[in-house]
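Complex shown without one protein chain; remaining protein chains in place.
The block that comes next holds chain A.
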Amino acid sequence: MNMNYALLLIAVPLAVAFLQPLFGMIGKKITKWVTFLTFAFNFAYAISLLNFVTANGPQIAVIGNWRPPFGINLYLSTLSLFLATIIYFVGMIVSFYFIGIKDKKIDDKLSLVMLLVVGAAGAIVMTGDLFNMFVFIEILSIGTAILIASRDKGMSYKGALKYMIFGSIGSAMLLFAIGFTYGTLGTLNLAEIALRFHEINPTLASFIVLLFTGGVFVEAELFPFNMWVPDSYEGASPHINAILSGVVSTAGIYAIMRVFMTVFGINIGDKILIYGKLNFNAILIAIGVITTIIGELSALTQKDIKKILAFSSMAQMGVIAFAIGIGNQTALTGGIFHLFNHAISKALLFLVAAMIIRNVGSSNIDDMEGFGRHNKFLAIIFAIGAFGIIGIPFFNGFWSKMYIIDGAVMRSTPWTYFALSFILGAALVEVFYYFRIIYKMFNDKKITTKNRIHPFAYISVILLAIVVLTVGIYPSLFSNILNSASAGIFDRVHYITTVLGMGVLR
């Protein structure tokens, strides 16, 4: 299999996006179908590449026939392609849902932006070059701001503006980090930086790590760069929120995993520590715990279903950051698994929430009282998604949280136990507010509904619910892929020799 053809995963969405204005002249429905078909192609191709890579080990794709570290390359490991598959899957489902919505004035441009956002997220998880990652993060953040603003209400403009401010500050910090890296090591290739990062003065290394933090924490919704989350999620349309939490934050967390662990990290014993003067692993654990607590407690106080789901999404990102901070392989496997579960379950929850909001005409959970009696099917699907996020046994979130707890216990220092207790306590809060919504839905109360729901919307949520249930009942379905993915982060030497060639360590 020729790996250079993996570039089609990035080139096809870009080319189709450039053509979208022409399709838009024919009809708005066509642009939506084209977006969906592009994602379907990418999803199928990414799965075939994923199978190949899992069987044969990581590969690189060279761009412009310039070998790395001189040119840009893609690094196609199990992790990258697994996350790319998730991203394209969520994009496919959301764009399928999008077809069913009544056409609005700007929908042709919206499907174009959706295509670019998902395509850029796919590029972020596959690229092997720091500056290339920055370029695609730029596309991602501009596109996300446009998606948030597209609802054309005052609230959505406010959310988009907030996101724009955070996103541009983050991008500026990321650019500085890249500048310092290039200034010291003279390279932008992730593998070469990984090979030589310990040559940098530890103080400067910590400085670079901190600056990099600013750039990717915005997308990953981690404290203190997540102040945009509540307003933006409330302002945007619910199906856009599915992209925000399923696609954008997945790409952000990947950047943290890959760059902090493989590139900035050094192997010590069975875990990876981030190089530098600061103990950044401890900071990451603290950030994870703070994000989780803030997210869960804020979700508890909210009445707006979109805000509840937004804060919950933030909290899950905190759990994953905690897993990355723990830094051993079991915890990382759990982190990657939880990323998958979160993307699928949250997309499901947001799409169901979108349908409920459309049906009830309000996003306040008090107005949804009795909805479960009126439409049992949707309420049950919502409950499935909620159980998946909470981690009720035999739903997908259970297994990933198990992995994370297992990894944290393995680390067995007093501080990790302390942090873990907070994470578990926050999970209890999560149980409470999700059950409150479900309880309200099944309350006995007459309810009047307004709009009819398109069958496409039903198909898309059923597909997601099937994935949630399947993974919950057969968690070993992905264990092969997950182990290979987390091992890929750990085996830094393998990463470097795959990209730069075996001779580099001589």
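Going forward, a contact is a pair of C-beta atoms (placed from the backbone, for glycine too) under 8 Å apart; a residue touches a chain by one contact, two chains touch by 3 or more; residues count from 1.
Please note the rule applied: contacts and distances are computed from a predicted model.
Between the listed names "Cation:proton antiporter", "RNA polymerase sigma factor", "Sugar ABC transporter permease" or "Putative membrane protein", the UniProt record for the complex's undisplayed chain reads "Cation:proton antiporter".
Note that of A:83, A:146, A:174 or A:257, the residue touching the chain absent from this view is A:146. Residue in contact with the omitted chain (choice from A:49, A:112 or A:125): A:112.
Check A:84, A:125, A:200 or A:310 against the missing chain and you find that the one touching it is A:200. Contact with the omitted chain, checked across A:34, A:49 or A:188, is made by A:188. Among A:136, A:163, A:254 or A:398, only A:136 touches the chain that is left out of the view.
Even with one chain removed from view, chain A keeps its contact list with that chain: residues 2, 4-5, 7-8, 11, 14-15, 17-22, 24-25, 61-67, 69-72, 105-106, 109, 112-113, 116, 120, 123, 131-132, 135-136, 138-139, 142-143, 145-146, 149-150, 180, 182-189, 192, 195-196, 199-204, 206-207, 210-211, 224, 227, 500-501, 503-506.
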